[in-house]
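Here is the structure we will look at, set down as structure tokens.
Note that one protein chain is taken out, while the other chains of the complex remain in position.
Chain lettering (A, B and C) follows the sequence in which the chains are written, and residue indices restart at 1 in each chain.
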Amino acid sequence: MNTLWHDMSLCAPALIMGAGALVLMMLEVLLRGPWPRAGVAGLFLIAALVSTLFVNQEYEVGQTILQGFIYADPFAAFFNLLICGGALLALMIGESYLQREGIEARGEYYALYLFSTTGALLLCNSAELIMLFLSLEIMSMALYCMCGSALAVRRSAEAALKYFFLGSFSSAFLLYGIAVLYGLTGTMQIGAISTAISYKEPILAMIGVGLMIVGLVFKIGAVPFHFWAPDVYDGAPTPVTAYMACVVKSAAIGVSIRILWVCFGALFPLWAGSVWTIALLTMVVGNVFAVKQRSVKRMLAYSSIAHAGYIMMAFLAQGGTYEGGAAALYYLVAYTVMTLGAFAVLLAVTQGPGGGAFSDDISKFNGLGSRRPVLAILMSLFLLSLAGIPPGMAGLLGKFYVFSAAIKSGYVGLAIVGVLSSAISCFYYLRVIVAMYFVEDESSEVSPVLAAPSAYFHGAIAVCAAGVVFLGIFPGWLYSFAAQVTERF
Amino acid sequence: MVPITHYLILALLMFSIGVVGVIVRRNAIVVFMCIELMLNSVNLTFVAFSKQWGNLDGQIAVFFVMVVAAAEAAIGLAIILSVFRAGQSIETSDAAELKF
Amino acid sequence: MNQAAISATIWPIAFFPLLGALLAYVLGRKERDWAGIIATAASALSFLWVVKLVWALPEAHYFEDQLFQWISLADLKVDFTFRVDQLSAVMCMVVTGVGTLIHLYSTAYMHEDEGRHRFFAYLNLFMFSMLLLVLGGNLMVLFIGWEGVGLCSYLLIGFWFKNLAYAAAGRKAFVVNRIGDAGFLLGIFLLLHLVGTTDFVALQPAIMSGNVALGTDFYTLVALCLFVGACGKSAQIPLFVWLPDAMAGPTPVSALIHAATMVTAGVYMLARMGFLFVLAPAALAVVLVVAVATAFVAATTALTQYDIKKVLAYSTVSQLGFMFMAAAAGAFWVAIFHVVTHAFFKACLFLGAGSVIHGCHHEQDMRHMGGLYKKMPITCITYGVSVLAIAGIFFFSGYQSKHAILGALEHWHNPHLKEWIEYILILVKFTAFLTAFYMTRSFVMTFLGEYRGHAHPHESPWPMTVPLIVLAVLGAFGGLALSGSLGFSLEHYLAALNFGAAAEHHHESIAAALINSWTGLLGVGLAFVMYTQLKELPGMFLRLVPPLSKLLSGKYYFDELYGAIIVRPLEGLAAFLWKVVDQGMIDGMVNGTAAFVDATGELRRITQTGQLRYYALMLFGATVFFIIFYYVL
Partner (left out) sequence: MSEFPLLSSIVFLPLVGAILLYLFPGFGPRQDPESRAVRAFSMVVTLITFVLSLLLWGGFNPQNTGYQFVENKIWLPSFGITYHVGLDGISLFLVLLTTFLMPIVVLASNSVEKKVRGYLASMLVLQSAMLGTLVALDMFLFYIFWELMLAPMYFIIGVWGGKRRIYAALKFVLYTVFGSVLMLVGIFYLVWAYYQQHGVVTFGLESLARFNGLSVQEEVWLFAAFALAFCIKVPVFPFHTWLPDAHVEAPTGGSVVLAGVMLKMGLYGLIRLAYPLFPRAAELFTPYLAGLAVIGVVYGAMVAWAQKDIKKLVAYSSVSHLGYCVLGFVAFNTVSAAGSIYQMLNHGISTGALFLLVGVLYDRRHTREISEYGGLAARVPIFAFLFLVFTLSSIALPLTNGFIGEFLILAGSFQELPGFTIVAVAGVVLGAVYMLTLYMKTMYGEIDEAKNGALTDVSMRELVTFAPLLALVFIMGIYPKPFLNALEPTIKNYIRVVEERRQMLKSSAPMRTRQVAEDQAADEKISSVSDKSKTALDALIVKRSKV
């Protein structure tokens, strides 16, 4: 009993979040009229975040709880923080937009939001493959609904449909992989599999590993399993896109690192080749396809694919010192703040779907530098950071770490492709800056109505900007934290 | 006694049928059913392996998968419905506004 | 220069004109007339200082003034040093003396020009540069002056810059000079590389001791490089084309820069580096060939010119050829002798021409002159004296120096060209004859006969005539004064330039001298007869051989030739490099890369179709591919 309580307390973030979702649903039934749904959801997120700070101290290396279903190790602690924090920021960014678009009014959105975040939390913590599958589904299914939450918008429904079918399709692959691994080892505990994967048919092992990787990489949105990503990112309401690009991607990457390094750690030569290829394709395709985008949102979608590629490159740096892990985690944090920031500005600049005048064409950014100088400066900061050009130091350091890790592990060729593709990326990031500063807003019509963002929005964007600056100047503490976390699982 | 291989091959066949169905069919409902078929084929695999290993992990997994499938059904149908509302069609090929 | 150094204050010589240039420009902006006074005063002061120094210069000594270390880096040490030895002294006297006279002349000649403050500033700046050139204690300081005079020449040729042709002439002068300078620079680099210094005092023993690794070939190479520089500055073939065009400048400029001083810088440099040239007989042979060819070509060209300044310009080129002949023979003092005498009479000729032009209201075509002896007697007489001088008639200065040149050539003891020297001498004498001929022609056409123009010629004011008279006197008697007949021998004075190759010396009787000047007498006489009595004859001559006449009046088509084989091809190449190579190929590749990335980006239209079934197929296909490719195979 004592153990159970102890274990439950270590799960506090996920529990609080799940409870929050339930409470929100109850309140939706009980309360009439408008009420601060986002505020309540935010409170739960804050509570979860605060609880992580407490429970994280008890997370130890290799510790599993709840009969080996959940990891309570520093790696999990890191992702607890990242996911809760990211979700909170994404919530704050999207709040006013959702309210304006009438999505919030229907009530279930924030419940789904919390469910999805719960799933993401558990996904990174799961120590068992069925647990992994379940949490993945919790996260995904809530997300499918969130993608389609702009009911009146056809694009939103289409995005939900595509995401749902392809997501389920890939989940089936993942599940099949789990089944094969189970057949191979007789267990679904990650720790047990890692030691047991040695007997039996190698062919089955390969199929199991392969299918697992496909299922996970799909969620990351890596090429060639990325096809859903641009469409879904594009069609989903922008706050959902921001959430997907950051929180969901973080969770998927977290679990991928754990599966690849812990579960299949011994099989590194087996999967390294495929990850190498995937990382390479992801970087190149993501960047190249973004070049000609006129839709900023879609451009950010491709860009987030490309960034996943950089991070995946670090997967390969599974050398003795696990530098790749630290690099990947640092990059993930930097990526989260800068991408959220960019989406925030996008939200503020583009009009909603209200009168069918929905557009996130790059021309919406024309002359932003004079219309909204602060917003434009922040956007420049985020974009430069994404491009890896100082003063966007956070992104530059992130790239610095992952490329360094790759080269240290001997992947010079991959790193060269990576830096060249990142040079390509400068083109499309800078194009937005071109629009903001270099092109005067020549349209005689009224300049696009800017959403009147709330205090939440301002707070979130300030946090993102501060994050980019702070991470850029003092990356050391985060990096060493990430290094500790990934040193041993 | 039917050897395990038979179950596995059957499951694989079912899975493949599901995959092919997802790829070739346009009707969203049929596609959805194909995905269910894939999940169920995995269930069969789980059960087969469970029997082979003599532990219940696989069978428990099947229950979870069934729950997930049920949830998927709920959500999936809802999404299909909303797509139908938006475009008066449940052909997946009609839902191709988002591209490039 | 195995002479002893005495330190002295030399810098004011160069400093006065520099200061004068600044003051003339600054103060002249307020009150134009001050410019001329200031500049002339500066020049005169400089002259006085030169006289003071030269007066005090003892034999076998030189004055030295070490100002500061200019460049000092590793082994490369260049001091900003002025030296006055006998050679510099002679040159300084000429530069400042003739210069002062021409300044004085200019105050009147330019007195109506709006930009005369600029003019005098440039003129003084030129004096400064020229003095750096002749005072410099090493090749580097010499080179400062060398380029400096080029600049001033550029500025003064293009002085009336509103006429774009004049400006283009200035540019041409500068660029052609630059080609020579590039050769000069290479020579300096070679010296620095192999000897390690450009200081004349250090260089001479180093060269003459023969310690340089490469031996004769090296000397020849350096000498040729330096000679390329001299060709540019002193207008020798193939770089002489700028000098006729340089006549675009105001006439005093032509007198000072393009006749009396700057163009002789090449000769001065050869004399200065004589110790090197005498060790490179092959180079000297080249110098001789170039010099003779230049002298002949220029002289023949001058025969057909009608522009009085063009005649004088070609005659200058031709006379420079004579100077180089002397240098080629190793008789450097003779070269300098001719520099000096030439400075006198050619300055006088130019100033005379300027006076004529001034008097005829800027008419330069001799066909529109004539009969000016009545209107401008002083000009006429001084011009005539100078014509006799340049023609090499005995007793006039030109005779002294030209005779010495011929003498030096007769004693040609260079192994190269030894068997050809007889023929060369004949050509040289023929050229001397031509000189006398065309100069007389210009005199006759200008001053004799009837006036053919429409202006009202008048004699020039005293600031113009006084220099004319002084120069005419110098042109008449200067040669004799320097030849040793009156107690001062330039040859003796410039003994340091004797590198063991001097001609034998003998005094001659007046009768012999008159006979020796037969070429000149013949030329003068023939031209006088032809242009005063048999006026149809010249035209008939030219009509007899039409191609020749065309060739001559077309100035041998050097400009056209260079245009066709150098300038236009280079212009075409430049345009080609820009349009085709730079914009087309290089930038095309850069933009092509970007376009390629763009095009690749468009591939998304193929892969990202928006069709769910297609996505599922790709997902499945990729899965199968990866599993089979990486895991099973």
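Methods note: contacts are C-beta pairs under 8 Å (C-beta built on N, C-alpha and C of every residue); 3 or more make two chains touch, one makes a residue touch a chain.
All values derive from a computational prediction rather than experimental measurement.
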For the chain not depicted, the shown chains it touches: A, C
Residue, one of A:I253, A:L384 or A:V485, that touches the chain absent here: A:L384
Residue, one of A:L4, A:M26, A:I46 or A:V412, that touches the chain absent here: A:V412
Among A:L53, A:A105 or A:A266, the residue in touch with the chain that has been omitted: A:A266
Of A:Q63, A:S404 or A:S454, the one touching the omitted chain in the full complex: A:S404
Absent-chain contact - pick from C:A182, C:V466 or C:L617: C:A182
Touch list for chain A against the chain that is not drawn: 195, 197-199, 202, 205-206, 266-267, 269-270, 272-273, 276-277, 316, 369-373, 384, 388-393, 396, 400, 403-404, 407-416, 419-420, 422-423, 426-427, 430-431, 433-434, 437-439, 475-476, 479-480, 483
Contact set of chain C toward the excluded chain (per top definition): 68-76, 143-144, 146-148, 151, 154, 158, 161-164, 167-168, 170-171, 174-175, 178-179, 181-182, 185-186, 188-190, 192-193, 570-571, 573-575, 577-579, 582, 586-587, 590, 594, 629-633
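We take it that only the chains that are shown with their structure count from here on.
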Result of counting contacting C-beta pairs for A-B and B-C, higher pair: A-B
Centroid-based (C-alpha) most distant chain relative to chain A: C
Between chain C and chain A, distance of the C-alpha-averaged centres to the nearest whole Å: 78
Mean-CA-position distance for chain C and chain B (Å): 97
Where chain C touches two or more other chains at once, by residue number: 604, 608, 610, 612, 616
Residues of chain A touching at least two other chains: 161-162, 165, 169, 230-231
Residues on chain A engaged by chain B in the complex (per definition of touch): 130, 133-134, 137, 141, 144-145, 148, 151-155, 157-162, 164-165, 168-169, 172, 175-176, 178-180, 182-183, 186-188, 230-232, 234-235, 298
Residues of chain B defined as touching chain A within the complex: 8, 15, 18-19, 22, 28, 31-32, 35, 38-39, 41-42, 45-46, 48-50, 52-53, 55, 57-58, 60-61, 64-65, 68, 71-72, 75-76, 78-80, 82-83, 85-87, 92, 95-100
Contact footprint of chain B on chain C as seen in their complex: 604-605, 608-613, 616-617, 620
